[in-house]
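Moving on, here comes chain A:
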Amino acid sequence: MTTQERQIPGMFTGLFAMTRRDLLLAWKRPGDVLNPLFFFAMVCTLFPLAVGPSAEQLEFSGPGVLWVAALLSTLLSLNSLFLSDFEDGSLDQLLVSPQPLPVLVLGKTLAHWLTSGVPLVIVSPLLAITYRMPPSVIGVMMLTLLLGTISLSLLGSIGAALTVGLHRGTALLSLLILPLAMPIMILGANAVSLAASNDVYTTGIWALGAYAIASLSLAPYATAAALRISNE
Partner candidate 1 sequence: MTHKLSADNLTLIRGERCLFQGLSFALESGGLLLLEGRNGCGKTSLMRAIAGMLSLETGQVFWDETPVEKQRQEFHGALVWLAHRTGLKGDLTLVENLGFERSLRAQSSVDTESVYERLGISRLKKLILRSLSAGQQRRVALARMLLADVPLWFMDEPFTNLDREGRALVIELVEEHLAKGGMCVMAAHQDVELKAPVRRVKIQ
Partner candidate 2 sequence: MDGLAMGGYGAYVWSCFGLTLVIVVFSEWRARIKHKRVYRDIEVRLKALEDRE
């Protein structure tokens, strides 16, 4: 061995390599990205069919319905976050990688957010218009979804890591994550409602931002620990 004192690339190299790989994989399997989006649209369609198409009803419940649909569709996509890595042995490679595991996990979560959260934010105005949401409120909704889905991806990655490799993983993941994700939905949906009734909504936005920052700094460690435990 001649070159012993070689430097391991910095954290950001590892982070972006991980994100790049997962984005590449998503690009080659667009179904994994599109299915949760169709699900999102479908849930939003179901609601008026169930309660009736009256305009005020839709206007009133729009923010809530969009947020619940976003939460559920994120949950749907979270299930596969670590599953294929677990099945083909890539997870083992990540666990013995010279890069710190929390960094790699953050890279994977970033890719998940870019392929589930961001498309959701992009599609949401289309559905918001059908719920007769005024443009100013749509802006607020997109902002809450943008911030909220960051936290959802990070929080969800903990649950996905805890349930990876379990037989009844899918149902269990929902059971673990939904109570934890409730505050995000409360903050997001209510901020939009407040904006719709011309009230001060900034508290919700600030709280969502704070939540996103807190989960950004804590969740990768929890996820990494959970992954090591699950893969034992």
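Regarding candidate selection, all candidates are chains of the complex that A comes from, given by their letters.
Please note the rule applied: a contact is a pair of C-beta atoms (placed from the backbone, for glycine too) under 8 Å apart; a residue touches a chain by one contact, two chains touch by 3 or more; residues count from 1.
Just so it is clear, the model here is predicted, and its values are computed rather than measured.
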Subject >> Direct contact with chain A in this complex, candidates 1 or 2 >> reply: 1
Original post:
Which residues of chain A touch candidate 1 in their complex?
Top reply: 1-4, 6-9, 13-14, 17, 20-21, 24-25, 28-29, 84, 87-93, 95-100, 104, 228, 231-232
